[in-house]
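One structure, pasted below without further comment.
The complex appears here minus one protein chain, its other protein chains still in place.
On to chain A.
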Amino acid sequence: MTALTATVPSPARQHGLAANLRNIASIAWRSLVQIKHNPMELLDLSVQPVMFLLLFTFMFGGQMSGSPQEYLQYALAGLIVQNSVFTALNTAVGLHSDVAKGVYDRFRSLPIARPVPLIGRILADMVKQVWAVALMLVLGLIIGFDLNGGIGGALASLALLLVFTLAMAWLNVLLGLVAGSEEKVMMFGFTIAMPLSFTSSAFVRTDTLPSALQFWAEKINPVTAIADSVRGLLDGTPVGHSVIVTLVWAAGLVVVFFPLAMRAYRAKLS
């Protein structure tokens, strides 16, 4: 019978930048390795984007733009953006479930810096974003998307998407912490994400919209800015204005929701 506590090795220091980075990596590893045991998440992360891409291209493409090919060229960016917005909800759902199931209590009883579990989760969710974007891009290329912007354009659009989803993460952290149940997280998240992504330039040209809606879609809805940016970057066309609008939105989201999210995170303590 081995001793329960006698054989314990002496641990490394648990403070300092190196320790924090290592702990963040451990938490991120945990989020990613979960996928292995959770087929639903794989479905969410891989099957759903593929399905939407194929459905939109081949079902709507002909009627929307004359041919699936033509429509794919327009809508791929929108589909990627929409998928990113929905994938970002994972942060809220996962965080809520960790808090509800006591996993966060376990983390918080360990000698690691308090923000580490949160940062680790967000990092893992960014990795998932990269995976989904890459998957959709590659599939898009296979079914005939012309990447006129080249690898550079693809990487730039990925970077912009990551900046934007990182900014959205704080909204999702807040949502995950304050919502009463996992269902409410999902419901609230969808209620925002669904209309936001559809009332934008993600799937249709905004010039066909009724004027009020057009105003909303072009001048206010941030999804239009990010979709136009990604589209332009993938297509190799000038994108200056929409990229700036996207970055301003990202900064705004951080300024508003980062403090609120951190306050809610700390409040879970008392």
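What we mean here is this: contacts are C-beta pairs under 8 Å (C-beta built on N, C-alpha and C of every residue); 3 or more make two chains touch, one makes a residue touch a chain; residues count from 1.
One rule holds in what follows: contacts and distances are computed from a predicted model.
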In UniProt, out of "FAD-dependent oxidoreductase", "Oleandomycin transport system ATP-binding protein", "Fumarate reductase/succinate dehydrogenase flavoprotein subunit" or "Ring-1,2-phenylacetyl-CoA epoxidase subunit PaaA", the chain dropped from the view is recorded as "Oleandomycin transport system ATP-binding protein"
For chain A, which residues lie in contact with the unshown chain of the complex? 1-9, 11-15, 19, 22-23, 26-27, 29-30, 33-34, 37-38, 101-103, 105-112, 269-270
